[in-house]
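Let me begin by presenting the structure, written as structure tokens, before commenting on it.
The complex appears here minus one protein chain, its other protein chains still in place.
Chain IDs A, B and C follow the sequence of writing; residue 1 opens each chain.
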Amino acid sequence: MPQKEILQFSVSRLEILDAEGNLDADLDPRLPDEKLLALYRGMKVGRAADARMLNLQRQGRIGTFAPCTGQEAVSCAAALAMSENDWFVGAFRELGGRLMRNEPFWQYLVYHNGFEEGNAGHESGRTLPFSVIVAAQTLHAAGVAYAMKYKNEKAAVVVFFGDGATSEGDFHEALNFASVYKLPVVFVCQNNGWAISIPREKQTNSRSLAQKALAYDIPTVQIDGNDALAVYREVRRAIERGYEGQGPSFIEAETYRLLMHTTADDPRKYRTDDEVECAWKNCPLVRFKRYLEDRGIWNDEREAALDESIKQEIDEQVRIFESRRDFKNDALFDNVYSTRHAIIEEQRAMFHENLTLERHNG
Amino acid sequence: MPQKEILQFSVSRLEILDAEGNLDADLDPRLPDEKLLALYRGMKVGRAADARMLNLQRQGRIGTFAPCTGQEAVSCAAALAMSENDWFVGAFRELGGRLMRNEPFWQYLVYHNGFEEGNAGHESGRTLPFSVIVAAQTLHAAGVAYAMKYKNEKAAVVVFFGDGATSEGDFHEALNFASVYKLPVVFVCQNNGWAISIPREKQTNSRSLAQKALAYDIPTVQIDGNDALAVYREVRRAIERGYEGQGPSFIEAETYRLLMHTTADDPRKYRTDDEVECAWKNCPLVRFKRYLEDRGIWNDEREAALDESIKQEIDEQVRIFESRRDFKNDALFDNVYSTRHAIIEEQRAMFHENLTLERHNG
Amino acid sequence: MAKLNMVQALTLAMDQEMERDPAVVLLGEDIGPDEGVFRVTAGLWQKYGDERVIDTPLAESAIVGTSIGMAFAGLRPVGEIQFSGFSMLMVAQLEAYASRTRSRTFGRWTAPIVIRMPYGGGVRAMEHHSESREATFAHFPGVKVVIPSSPRNARALLAAAIRDDDPVVFMEPKRSYRAFKEEVPDEPELIPIGRAQVVQEGADLTVISWGAMMRPTLEAVEMVQLERGASIEVIDLLTLAPLDHTTFVESVKKTGRCVVVQEAPRNLGIASEVIALLNEGAFFHLEAPIRRVTNYDVITPYFGRELMYIPSVGRIKRGIEETLDT
Partner (left out) sequence: MAKLNMVQALTLAMDQEMERDPAVVLLGEDIGPDEGVFRVTAGLWQKYGDERVIDTPLAESAIVGTSIGMAFAGLRPVGEIQFSGFSMLMVAQLEAYASRTRSRTFGRWTAPIVIRMPYGGGVRAMEHHSESREATFAHFPGVKVVIPSSPRNARALLAAAIRDDDPVVFMEPKRSYRAFKEEVPDEPELIPIGRAQVVQEGADLTVISWGAMMRPTLEAVEMVQLERGASIEVIDLLTLAPLDHTTFVESVKKTGRCVVVQEAPRNLGIASEVIALLNEGAFFHLEAPIRRVTNYDVITPYFGRELMYIPSVGRIKRGIEETLDT
């Protein structure tokens, strides 16, 4: 009864639409035209919004932010695959998907201009706000999913995180928790090749990130994350698995961060221009556009019209953002607790006194 | 290019000496007699020491402790497989192995009688003290291994932890860290079926714990942890892999906690007597004794002599323990920092004053 | 009305809150069939089942992190950390999310979770099982920290914590778990979080304490009163964050003298903040330095020596006497 193999595992990789625009017709999810167009628009909006933010940041009109350019297919196709009842739990690099979930861009800008008001009040439903502590949100996703299961709601949770996030303890605890209770969580790893300056190969010694899920017996797949059709298909399947009580799924979406980590970062310090140039050839938008053209539902004219409409939309949002500058100075005191407490209110009074004196003196 | 399998993994299981004493001669590590006898003695000492502690605890002569009965093969055979230069990094359930590493039992008792002196001063070399925070020590093991590699020492680190520990974030971070730097760490998971009241099946939804290592591309194996020969063989192989710069290894040793979690625990609340009775049939000592007998190097007479010698040894250690009760009251102030600080010394003075007054008044 | 010890009173609170509100769920290590290592969840798994009394994997960050997610989605999770010594593993989730989600989203998202944990020494426990870390949690803006001192206030405070819309770290003095019984009304009772209790009024000196230190404190106070006829006001803080400074500032304005009794080490404990607030609010009424009777700034001693380090009745008594004499 010596040594014997008791368990086998494998990781497979899925690509539907490659960088050259070749399509695997069998796997094509055959989305209706209006969905395809919505997806393309979403990705284009994400790209354009990113570019605008870069401008605003350089002009000092907003603060540091993490651009998403190159990764639009992941969050946008996932957002398309989700219903309103599903939960979108992001980190900080899902601009396209967030906007598709109806988060107003002007609020996104308010937030990135340093005001918590950017997280407040908009009715984007089940989209959780930014999460900066890497991997922490994976646990929130598991908790939300527990609540959905507990309440017997037909709803799944799609949570996004990077390749770097897979090294954190919270990531591990979240996958285990989701697996133990068979929770409807779709773990979407945006493997963009880098965690700031750490390349994927130094982040972990594993041959894939998809295989991380084997530790928990969670169904897993690696996909080309710049292939919006593959993202859509796998996220959708995973959501349905969640609805059916089959538990969590894991998706490694291989993509690339085409720009800097954040606007405070200088990627030249750790990667070559060549690598980046090469990566631009895999741009998720280019191949998707070709796919639409091949289907005969797209042409240069429509492209121009779309660009114009997006520009107007973004202009409008920036205009709203610029007009929202009347923020209460003492807002931080408002929500320390759900009810007022003497110690906070005394400090609020001190705060006002100080501000008044400051104005008076300065 | 549709969907294709890109990576295959498997987990195998190894047994050499089964519960009935059947031996897989091909896999038998063929240890020389004196090593076999040392190993048997080590396991017996562990068992007897455990029993004595249970007595002492019931008499109130020591405090709460975590018995190891049933799991002796894991830490003892691992200790045998290690050289003095290798590091033994335990949790709290490796009594047998610790004693084989020359940790004096009387010190172990001092510790369990509530005095930090039990961790102090003994020259057990590269054996780290007790670690209570579950899984935390796996990171220390990785750090020690980094130092060994950095210093070019021929030394590996064997770290022990339970099935429950595999759920903690630190466990995950340690495996990843060890894998990234190809560190000479042997991760030994003592899967004893329970984490206090949580059965292995509820701790994780995975079919094995061995497969946890697949996430990091760390070589892994599941073994019968009550099979001392299997433990020896795999730990030894893993240590050598470490020496050769091949990085970490993972071993899931399936065993069983025959007694309570700690003396403060009542296992009847969560598991049946039947289950426990069944598990006694797998006792690692019984089969090993039979193996020795089959090899013609053991008999009842020797067993009786061994029992007597162990009893004397333990009696002697308990005697030393009982004689070491002259602990400094203010010892806690001695090692807050490496050098004296006014604030601590002032408090030491207050402490003495208080003790004096207390004695005076009470 | 039944006579309950603190463990029973806590169980009662959870039971009644679970009956009242199906959104209340419990999660933690060994809280199901094992009923918690101190049996605080006794009978609840049997009554409410796996889905509401959730035995979790061994992962403290997960207990709090998933609680936060559950709360986002409308549940009222009550997480148990088996001993406060393991609570450091979850402070990141507490500090970065539970404490500030309300503020950073203007109330769009909130994290009404309770994190229960036994704390403190005196029960001859293993290493890392006897810490008093309330100040660590209390230092994070947005977190409420509550510590009961008796069966009755434990029940009423835990019920209030579960109904509270903010994250509450609820620390249970394990030394008091079974130390004594008290009449606890059958009907749900609430004590507002954020208020200290004047346990007894007095004119000459104010003693402030909380949790497991209340019992030796009251004993010491009684001795001093008997021996010297002094009139001593005693305050049980009950909530450590946000502090009810009004109550103790008013008290010390009246008495002019104050002793703070704390089980935790001295440096940066709750007593430090109490003194700072008294310095600000009652300075001109102080007739003597405020005295701290606390543990020392050493690691929490293993049980062989712990009782020499935790404030004793004698030390507290001397602290009061010396302050009266200054």
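We adopt the following convention: a contact is a pair of C-beta atoms (placed from the backbone, for glycine too) under 8 Å apart; a residue touches a chain by one contact, two chains touch by 3 or more.
All of these numbers come straight from a predicted model, not from anything done at the bench.
K.L.:
Just to confirm, in the complete assembly, which displayed chains does the hidden chain contact?
P.N.:
A, B, C
K.L.:
Given that one chain is not shown, which residue among C:10, C:290 or C:313 touches it?
P.N.:
Final answer for the missing-chain contact: C:290.
K.L.:
For a quick check of understanding: of A:10, A:64 or A:246, which residue touches the chain that isn't displayed?
P.N.:
A:64
K.L.:
Of A:19, A:51 or A:331, which one is in contact with the hidden chain?
P.N.:
Answering carefully, the residue with contact to the hidden chain is A:331.
K.L.:
Mind pulling the subunit A residues that touch the left-out chain?
P.N.:
63-65, 111, 113-116, 130, 132-135, 164-165, 167-169, 195-198, 202-204, 262, 264-265, 269-270, 327, 329, 331-333, 336, 343-344, 347-348, 350-351, 354-355, 357-358, 361-362
K.L.:
Residue by residue, what part of subunit B touches the chain that was omitted?
P.N.:
87, 116-117, 119-122, 128-129, 132-133, 136, 138-148, 150-151, 169-170, 173-174, 176-177, 180-181, 331-332, 334-339, 341-344
K.L.:
Touching residues of subunit C against the unshown chain: what are they?
P.N.:
Those residues of subunit C that touch the unshown chain are 85-86, 88-89, 91-92, 94-96, 99-100, 103-104, 127-128, 135-136, 138-139, 141-142, 241-243, 265, 267-273, 275-276, 279-280, 283-284, 286, 288-292, 297-299, 302.
Going forward, only the chains that are shown with their structure count from here on.
K.L.:
Compare the CA centroid of subunit C with every other chain's and tell me the farthest one.
P.N.:
Using the mean of the C-alpha atoms as each chain's centre, the farthest one from subunit C is A.
K.L.:
Find the geometric centre of each of subunit A and subunit C from their Cα atoms only, then give the gap between the two centres in Å, rounded to an integer.
P.N.:
Centre separation, subunit A to subunit C: 40 Å.
K.L.:
Between subunit B and subunit C, what distance separates the C-alpha centroids? Give it in angstrom.
P.N.:
Centres of subunit B and subunit C (C-alpha means) sit 36 Å apart.
K.L.:
Among the residues of subunit A, which are close enough to touch at least two other chains?
P.N.:
Residue numbers touching two or more other chains: 169-170, 173, 176, 180.
K.L.:
Where in subunit C do residues touch two or more of the other chains?
P.N.:
57, 59, 61-62
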